[in-house]
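Below is one structure; the comments refer to it alone.
A protein chain is absent from this complex, but the other protein chains hold their places.
And now, subunit A:
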Amino acid sequence: MPELRRYWPIAAAAVVFRLALVLFPGDLNLGSRPEVATPLSSLRRLAEGYWLKQSSLSPYAGSMYHGSPLLLPILGPLIANRTEGRPMYFYCSFLFVIVDFISAILIRATGRKLFISNQQNNKSLKLPGKINLAKENAGDVASLIYLWNPLTIVTCLGSCTTPIDNLMVILTIYGACSGVAPLAAFGYVMATHLSLYPAILIIPVVLLLGHGPDAPPSKLFERNIRPFSWKPIIYFVVWTLIWTCHVFLLCSISLKGVGGLHEMFRKTYGFTLKVEDLSPNIGVLWYFFAEVFEFFRDFFLIVFHVNILFMLLPLAIRLKHRPCFLAFVYIAIVAMLKSYPSVGDSALYLGLLGLFASELADMQFSFFLFFGYIGVTLLSPVMHNLWIWRGTGNSNFYFATGLAYACLQTVLVVESVSSMLKHDRMLKKLVSV
């Protein structure tokens, strides 16, 4: 299997770079950046929830903590032990460096699985010689993109729980790609439990388990070499039920006597769906709901959430032969339309984008997108500073960067889907010639 030369040194350098930033943080204070830590993922709020739980109150008392109760016993002690002379959340940042590294390794492994299946498919279609096929493993590239992406680094150091959410999503995709139903089910249940939106990944996961990894459209094959198998899906459903029961059991033990599961659903999923917190973030919904007339609030809440669901089926129909790519598209759409988006969500789909580097090689607007992302990530803190800290700017300035960011993500998603379809068309042409 072709491997990227010097993969390990570059990956190790990324880890060392993170560790260096953890140990010598300077005056970054990334945890307070609204682009990095959202009300759902902020470690500061988690610390408050842990404190409330320690003082025998419900962690959801008040409106501070909205995360999972399972994170409290894991991350809480790490946060509460504040050592003098060390930066805040020192141990947590260590943990997140490890989590990031595991995510990168999993992306790499997923890439390998995709690469192997790609090669097999190309052989069965007798494509080699007709087009320039990718020689190197896309997984290595994607993994390095994930590790060296400034957005990932910022998220890792930004004292928020997004790296764990991302790890669970990647775990789901990896488990489904390699056909390990229990692992996929675990990742799926945990990811859904932590941030609700990955629930829509059920479609790509089922397709992955049933059909196997991405392949050209099945019409191109002379005989159906990839029959849909129900067995792993049944396994997956059973395991999902098992893991769900586990999670609920643990949650109810953790919240025993202080609220219970009903309050947990209200404060985590309800908080996500109702967009109760109007503090600014990189998305557009906070300003929309701060300004929209109270009368229309429910209507627009439905519109925005249904917008995510609307595209699921059409995309699944057009891209059913490429479930991995479908998962990427879903994740990107969610990152754009979710109620409290952060750059950590973008880091995830940008990392996954690397997996399809050879298929999306002739994507349009890549130059525009690249500099668009750079421009927005530079302008957004400036506008935030002008508005909040200096008082010379206006909320509209910051909102404009959010709008631009949403537009960029729209273009990215639409263009990647379009070029993937174009790639399939090209394959079709080559096969039929």
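Basically, contacts are C-beta pairs under 8 Å (C-beta built on N, C-alpha and C of every residue); 3 or more make two chains touch, one makes a residue touch a chain; residues count from 1.
Definition applied: contacts and distances are computed from a predicted model.
Student: Write down which listed name, "Aminoacyl tRNA synthase complex-interacting multifunctional protein 2", "Glucosidase 2 subunit beta", "proteasome endopeptidase complex" or "GPI transamidase component PIG-T", is the UniProt protein name of the chain that is not shown.
Tutor: The chain we cannot see is recorded in UniProt as "GPI transamidase component PIG-T".
Student: Determine which one of A:L201, A:V284 or A:L427 touches the chain that has been left out.
Tutor: Only one of A:L201, A:V284 or A:L427 touches the chain omitted from view, namely A:V284.
Student: Which candidate, A:S229, A:S252 or A:N396, sits in contact with the chain we can't see?
Tutor: Answer from the full complex: A:N396 touches the omitted chain.
Student: Since one chain has been left out of the picture, which residues of subunit A touch it in the full complex?
Tutor: The list for subunit A reads 32, 44, 47-48, 50-52, 55, 57, 61-64, 276-280, 284-294, 303-304, 307, 310-311, 314-315, 318, 336, 387-389, 391, 394-396, 399, 403, 406-407, 410, 413-414, 417-418, 421-422, 425.
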